[in-house]
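Notes follow once the structure below has been shown.
Shown here: the complex without one of its protein chains, the others still in place.
Chain IDs A, B and C follow the sequence of writing; residue 1 opens each chain.
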């Protein structure tokens, strides 16, 4: 089958690779019908070389089950399914506590080793994929929903939603979201769904800010306007109730801490590769702040988000700017990496 | 001054009564600019005679402070203020825990004795009112908001919102609201604000149901459609996540219990005067249900609801169907009591 | 094998019955090493006749796995295991939300049809039992713990603990527990573990009250002392923070509602077979009360309770007053039903 294979930074290729097969009795094999390129794939595209090459990229995908192992109880061939980016066995104590990301079975080498599109788990920018622990990792797609309605349930829609939950966005809140990329967009939507009175969307890209305005946010370009002043005006000087960092920069983690009021909550859903230096006395302690981050657990959000999509209260499709065949996926990476053409999200069709 | 005075069931009159005066150092006197008739006023209009007559009716009102007692710290004459229907001292342990309704100071004879428009506390369907414990009972109206934007913050908008909170409405929920009257309307709005995927609005009045549809609910007339079937269809047969009774009938409390799934939450914000007989074994125990009710604490909801009104996410004015001078208030009661003229809410101008 | 078989009210017999066998691929067969008689078994002992006879009684038992079906993933023969009284598949949406009691798979005829010791599920007062949905219903017993250390984890220790959770017992609370039987005892322990400043234990049996005093409660016999006065003295007249009904009588549900303060929480873990008539206006609404009940989900509490038992902070064994061979179980029922001999809990050894 065809797959986008990692050969090193800036060296991704569409290769022919062997078809996936059942290897363990809890596996399923999925024929992939839609997949996407994620911002975190770009970290591998332009980052430090990985110790291993030759694996398929991608952790946002859905499709139809072709085969299941003997111990798979919930699924049969022919079912159309979502695939969580975070593989989980479904029955260990972490999975039972809705922390599939820390699954005792699926994270043999610690955190982050149960993500698709990595040396350990061939990814889904491909025509097919082996899905370990199918019972804990798949979810049936309800009838009446198109691929693009639900594709982002596999990672970034739950990630944005988790951002709102970790920041405890609630009714009447003033919430600041740093970043209007795909994840920031979904964090903004989730904050609105949770009843935020005002979501301040911060970005430097005016095209993205215009979209944030259209979805009901107060868009703010910090090169033009003072975030501090705008938030002070909204809150009688108190500060925002919560803030969500959806970019991945230490300076924005600090900005999120600065913008919230005493007792405020800050969540970080951007991938922050660099160390972050914090003042407890002045900031975290002095302002009684709650700071959270985390790996997403899409499984936790599926029933909530499917209900919202079916009732029309959420429309994840809004972020798709580019659609192309899987075989053009290398071009998709180039466009996304270069921020060409107002790209927000590239979807690939195998 | 003029006031609507209780002389007995079906005998309310606009009388001339003495102007209110400061009686305790924690009092304020408010010149009333807008007031309304509440469904709970109707309980006194057509219910059992009260032991005392001659007091002013009404617990939904706002206006401008004319005078304050020596111990009032937060307010001065000239300020435009909301008046909570539930009087609270603001500093006892109950008030500090956001249960002004149980204030140790303001409830000398137990629950419900700190409500305006009762033998103990002259009400606000009048040109002015004495407000006991002003610091715990008033709130300044922010600039830029009209009387009708905020009038219902004094009781029924917080009541409807409390209904959603007591039922723990959350993102993605299917929530059933029994009743599309003023309180039911606000419960529906609050459930939508909290991210309910679907709010099923139940009523027998098709005019009210049409308005529920317009505000984003799934309207259901149980004389035509089966609530059980509709909810089963929305929830793969599980049952609703939560239900809110906003009418005040024992049969609807039972219906709310019946419609929720195992683990569901039921809140009762209708005034249920009759006893309610429940099966624990089959219902409350058998389905692991949480059941809550309560007297509203408007003070708890003011900052949340003002933020939502200012940002345009809530518009409480939508329920006003009738506006008339205070001096026509007796006619207002007749219209409201008789359900004439598609009445939903009567607002009075002193 | 031997088992205590239901032949009708007051007609339980130790019969020879066929050995249990795997019937579905998710089954396990357990050789039972310790079991007990539960207060809810007595409801069948002296209650209305069941429509069906001939099944084994008992839903509190543990033992060693003898056989497992092909789809059982977590367990193998030879493992020593706890058996939850509430059978759950472990993977449906209810089980994933920790409501095994409402399992979509294991409750074919609605609530309460997934309990052992019933026409649908042969019970554990026997030498062995078939355990449906083993992966969702069993838990491995950690080394170093005796049978009697953990036997009550199968039902009544989690039930008492759930009582404290449903009443939201927290640090510094004054909590009232109605009933000092086995479930009441564990509710008292759980309230103390959760930091209650004072647990008022109410019973008419002075022997049971003496034990409550020994475990750190304030014991109260309402025939001698006024609960209302004692609680008023403890709370400066406010009322208890929460109350737990652990007997199963409508009058005590009402007493629990009466004893709590405004904003109080009431849980009902006694089996209340009779209807309960409540005043909302005066009680539930007037006092802003939360009322909860539920079927226990032992699975939810296993890790918490095992940790507390292992560290010595909980000792469930304290309630055992009688130990006898399974073959004397009919005598055990007589003793328990007649409250003979200060009986609190009868444990049977197959």
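Here is the rule we use: a contact is a pair of C-beta atoms (placed from the backbone, for glycine too) under 8 Å apart; a residue touches a chain by one contact, two chains touch by 3 or more.
If you're wondering where the values come from, they're calculated on a predicted model, not measured in any experiment.
Asks: Of A:23, A:226 or A:285, which residue touches the hidden chain?
Replies: Per the contact definition at the top, the residue touching the missing chain is A:285.
Asks: Touch as defined at the start, partner being the missing chain; which of A:8, A:77 or A:263 qualifies?
Replies: The one listed residue touching the chain not shown is A:263.
Asks: Sort through B:50, B:91, B:112 or B:320 and give me the one touching the missing partner chain.
Replies: Per the contact definition at the top, the residue touching the missing chain is B:91.
Asks: Return the single residue from C:198, C:247, C:268 or C:319 that touches the missing chain.
Replies: Of the candidates C:198, C:247, C:268 or C:319, C:198 is in touch with the missing chain.
Asks: What subunit A residues would touch the chain not displayed?
Replies: 93-94, 97, 99, 101-102, 111-112, 238, 253, 261-263, 268, 271-273, 275-282, 284-295
Asks: Taking the full complex into account, what residues of subunit B touch the chain not shown?
Replies: Those residues of subunit B that touch the unshown chain are 26, 70-71, 73-74, 90-91, 93, 96, 98, 135, 303.
Asks: Please identify, in ascending order, the residues of subunit C that touch the omitted chain?
Replies: The list for subunit C reads 161, 170-174, 190, 193-195, 197-198, 303-308, 310-311, 313.
The rule we apply is simple: only the chains that are shown with their structure count from here on.
Asks: Subunit B-subunit C contact: same residues or different, taking over half shared as same?
Replies: same
Asks: Provide the C-alpha centroid distance between subunit B and subunit C, rounded to the nearest whole angstrom.
Replies: Each chain reduced to its C-alpha mean, subunit B and subunit C end up 40 Å apart.
Asks: Between subunit A and subunit C, tell me the centre distance in angstrom, where each centre is the average of that chain's C-alpha atoms.
Replies: 42
Asks: At least two other chains touched by the same residue of subunit B: list those residues.
Replies: In subunit B, nothing touches at least two other chains.
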